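Note that this complex is displayed minus one protein chain, with the remaining chains in position.
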Amino acid sequence: MSYLSGLFSTVFERRFARAVSTDAEGRDITDLANDLLGAQGEVSGSTLARLILDQYAKADAERKKAFFEFLLRDLEIDPVEVVETLKDYKASPSKRSYLAYAKASEPKRQELLRRLNQVRGGTQRLVSMRRDLLGMMREDAKLEPLDVDFQHLFASWFNRGFLVLRRINWSSPAEILEKIIAYEAVHAIDSWDDLRLRLQPTDRRCFGFFHPAMPDEPLIFVEVALTQGIPNSVQNLLANGRAPIEAEEADTAVFYSISNCQAGLAGISFGNSLIKQVAADLARDLGALDTFVTLSPIPGLTKWLGKNQSPTVNNASVEAQAAHYLIAAKREDNLPLDPVARFHLGNGAAVHAVHANADISDKGMRQSKGAMVNYLYDLAHVTANHEHFVTEKVVAASPAVHTLSASISSKS
Amino acid sequence: MSYLSGLFSTVFERRFARAVSTDAEGRDITDLANDLLGAQGEVSGSTLARLILDQYAKADAERKKAFFEFLLRDLEIDPVEVVETLKDYKASPSKRSYLAYAKASEPKRQELLRRLNQVRGGTQRLVSMRRDLLGMMREDAKLEPLDVDFQHLFASWFNRGFLVLRRINWSSPAEILEKIIAYEAVHAIDSWDDLRLRLQPTDRRCFGFFHPAMPDEPLIFVEVALTQGIPNSVQNLLANGRAPIEAEEADTAVFYSISNCQAGLAGISFGNSLIKQVAADLARDLGALDTFVTLSPIPGLTKWLGKNQSPTVNNASVEAQAAHYLIAAKREDNLPLDPVARFHLGNGAAVHAVHANADISDKGMRQSKGAMVNYLYDLAHVTANHEHFVTEKVVAASPAVHTLSASISSKS
Amino acid sequence: MSYLSGLFSTVFERRFARAVSTDAEGRDITDLANDLLGAQGEVSGSTLARLILDQYAKADAERKKAFFEFLLRDLEIDPVEVVETLKDYKASPSKRSYLAYAKASEPKRQELLRRLNQVRGGTQRLVSMRRDLLGMMREDAKLEPLDVDFQHLFASWFNRGFLVLRRINWSSPAEILEKIIAYEAVHAIDSWDDLRLRLQPTDRRCFGFFHPAMPDEPLIFVEVALTQGIPNSVQNLLANGRAPIEAEEADTAVFYSISNCQAGLAGISFGNSLIKQVAADLARDLGALDTFVTLSPIPGLTKWLGKNQSPTVNNASVEAQAAHYLIAAKREDNLPLDPVARFHLGNGAAVHAVHANADISDKGMRQSKGAMVNYLYDLAHVTANHEHFVTEKVVAASPAVHTLSASISSKS
Partner (left out) sequence: MSYLSGLFSTVFERRFARAVSTDAEGRDITDLANDLLGAQGEVSGSTLARLILDQYAKADAERKKAFFEFLLRDLEIDPVEVVETLKDYKASPSKRSYLAYAKASEPKRQELLRRLNQVRGGTQRLVSMRRDLLGMMREDAKLEPLDVDFQHLFASWFNRGFLVLRRINWSSPAEILEKIIAYEAVHAIDSWDDLRLRLQPTDRRCFGFFHPAMPDEPLIFVEVALTQGIPNSVQNLLANGRAPIEAEEADTAVFYSISNCQAGLAGISFGNSLIKQVAADLARDLGALDTFVTLSPIPGLTKWLGKNQSPTVNNASVEAQAAHYLIAAKREDNLPLDPVARFHLGNGAAVHAVHANADISDKGMRQSKGAMVNYLYDLAHVTANHEHFVTEKVVAASPAVHTLSASISSKS
């Protein structure tokens, strides 16, 4: 791809662009990166950025890793400079002295990543770059500090204020819908016909967050069923051939699947915002809705039961086991063992009810003996629940669930 | 405005929201800011952010200044912590140690500004906040370091990769167009009829950059005339009653006005990108275009002549004076004295021609004795011009302009 | 404009198109029309249509009239053929015999107008053509039958089912808004600032009907004020500097101005549909609205008073005069004398209240001594009101208005 060819796409322009590109093509990616940081102004900036991203895209794993190591090593902070500019700034605070400190205290690689982002499509390519990095980090922990920089920038760029909530339905572009099929992580979508059953009936909704710089890529999406009463079986909820109800007749919105779409955005949290925004929008449009609830898997139950051989636990009903696991099984940091529980409780939801035979698929039987759980989003209590959970690690739960759990605890 | 009321806008929701809002309302803005930084998760985060922005909006100048001082003083870095975490990180680099350093080295106010940005409309309100700050800085230089943080965040958020180029024409929304009238900084637009003359004729174009989080607010816009040959008079160019040509017949695109729209984004540079993107788009759509040029004011000429009493200069023609001023009149840092010249030369353009009687309006006669200048954007030379300008402070100019300028220099 | 040049707009195509166009250009418009009717298939059809419309556009009044006379005379039905094909069809009804009759019974000019409409932009040009015709008809009644054909086609093309209701607000394109300024027929809009006062406040709405083939041309629009209670003065309603209310607080929607935009669509009625659709949409979005009412001029009052010299009438209050005029003053066909009254009563509205000093502008004082009237659209009664009005010529009115009117009648 020739120099400037993305930006200046006419024959006319390419003629001129060719002149300036010759010495840039074929150069080493780290060389180009140094140039990009040095380049004053944007003139050659966006072209260099494009060249770097193109070279990165074509690189094999080894060269990618070399690039990451270059970022870590060569574009690192200079501790001496940090300390000196800091001293200077504290001694005589001014725009000049603070600017010097700010520049020194942040590694140059952050500025490099920001400059790479000025290219059209750059954001998405940087998200892919981090996905590569996360993969390599599993084998080489030395790369981890670099991820701190990525995460810092992404948290700023993918700020809630920049995200756009869009409804996804049967009128959505096929290129979005095929990603919904691909990314659905909770209850797999087998085909376009299956997808249609999640989107088209009057009592189904789907919403996703999008970033304006990646308009064709959902970041996260949630699937919602509108029901009368709280459901206790995902197979019933999704049954082929069931009779849909009118949306206006529903009193309950069930968030039955939430899926993250971008591996490269791991750790950038959208789920909490998404659920609350969707709940608010649904409540505004459908006046009869008064209950917002999930129907969630309990991915760690079977595994925990396997480790926990106490007879009181083993002989209890699945519901009691599930209730007890969700309320009482904790990690070292005293937060719940179950990852889905941590997510919803962290959002301020409460464990509302547990159900046996709620997911009788292979996966459901395997991970939780068929049990599922409703987490309740009661807007009057989410803030308080959240505060208690975060500060005191208290798991909010309904009396019924507490009783179920206690039926085991009292004996054990 | 009650707690959560922006987010949860139905009667149903307000009932719940009221419960949680009571202790938040009426609290001090700095108190809320501390809470927002402390709040784990987003549950109360976006509500707190909204409350803070609302309180700020209602505050008078004194309270606003107090808030800025709070940001500077209370949300400052802790030098001891910076040094300790830095030492720790260098001693044993890891995700944990680097994260600690990264957190310590950046003042907490940056995180606060990021969290304020998660509210819908937050970006625009932060841009307004910086406009206030810039105003107060003029009287109190102690506030200046705070602006370094704003500028750092805005440079990241208003990255070229996030901006959207939109054509502005007579089909654009009135709410956009009234801002074009208001923000036009070079050749004032007197009325909607006057605006129509800038937008509707077949040989006129206008383009602006927009940010997705501020969709109704142009950040910068450029007005373009499509002509045959390079024009030498802005009054002729904008003459009422002139006969427009077909766009396809034009060989020259004249950028005759570039205006920044957001005082709160001062120092975040868009103009260079805008001109190049517009040139590229026009070249793609209109095959006969082969010259991209400005018709620019010379705002500092008269003032400089007033200070420069050498007879050679005083007796020269206006064209010679203008050419000499643009090429030879320098600041202490050896860059051109003229701000418009610095902008276009910094973009890689060249001084192409100077014209007497080119702007005979009061403003034109006053600031430059009626002289104007064409800066030429020759895509084959912008990169080289730019590099020479930035590194060696060389002003690129056509032979004709050099000759004109030399007619004075040789004598003086 | 060369043959095919509208449809085939590239250089490549024009080369070919030139070959076929030479014998078409410069030919007489009636000649081309005959060809267009004869041309089988669409190949040369759309090109011929364009040529005809172009030639028509350039024609002077005399040639336009000649074209209309050609349509009337040369593209007339053949009575003999009508009778014969009719006889044939009734004798042996079949697709063939009915098709022959259908073709014979309709003048060829209708088919010509349909074929002219196949060109992009054709609809609008035919609407303009009828505007010309309506003008010429005033001086030459012989042209009137031709208008029957136009009206027949337009009623079919501008069927309610094809119209699109669009909100017009301060985000609408300037090119639409300038037409609102131009077409406002009831209370003139003086400037863009004045327009903004009709569109931007929270308690103002404006809606128009558009046809998909004329997307930039409103056909009719209505301006609405959202109020608490029914207003009795248009100056108060539109007062500069008044404090707007929140839309959600309004209990009343006031249709204070309805304007037709296209002279060429005279007699094609949109107003009734527009009011009802807007009322339905507002009621859906704003739950507190329960009253839909106009604040209307009484254009014929002064004139009628001038002709009616009975002392009882002359000495009555303006309100009584207005009430009496609206209820009792009739045309020969026993419908109300007042044209605005005929429109709203024909839609099923009722005369709800009359007000003195309600329009104290020059126009208001002149046409109705400052009086105005509220017509009430009560959805529970519009159908019955309409039926009574149409079949029995009964004017629906509130008891108060009846009493006012009777205060005169009883004496006269």
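Chains: A, B and C, in written order; residue numbering restarts at 1 for each.
What we mean here is this: contacts are C-beta pairs under 8 Å (C-beta built on N, C-alpha and C of every residue); 3 or more make two chains touch, one makes a residue touch a chain.
Since the model is a prediction, treat every value here as computed from it, not as a measurement.
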In the full complex, displayed partners of the excluded chain: A, C
Among C:Gln200, C:Asn272 or C:Ser407, the residue in touch with the chain that has been omitted: C:Asn272
Which residue of C:Pro93, C:Gly229, C:Pro244 or C:Pro339 touches the chain not shown here: C:Pro93
Residue of C:Arg160, C:Arg242, C:Arg331 or C:Arg366 in touch with the missing chain, whole complex considered: C:Arg160
Identified contact with the non-displayed chain, of C:Ala59, C:Val186, C:Ala283 or C:Ala329: C:Ala283
Residues from chain C at the interface with the omitted partner, ascending: 4, 7-10, 12-13, 15-17, 19-20, 40-44, 46, 77, 79, 82-83, 86-87, 89-90, 93-95, 98-99, 102, 105-106, 114, 117-123, 141-142, 144-145, 147-149, 152-153, 155-157, 159-162, 164, 212-213, 269, 272-273, 276-277, 280, 283-284, 287, 289-290, 346-348, 378-380, 382-384, 386-387, 390
Residues of chain A in contact with the chain not shown: 170-175, 177-178, 192, 196, 216
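Just so it is clear, only the chains that are shown with their structure count from here on.
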Equivalent interface positions on chain A and chain B, same or different at half: same
Distance between chain centroids, defined by C-alpha means - chain A, chain C (Å): 54
Where chain A and chain B are represented by their mean Cα positions, the distance between them in whole Å: 33
Multi-partner residues of chain C (each touching 2 or more other chains): none
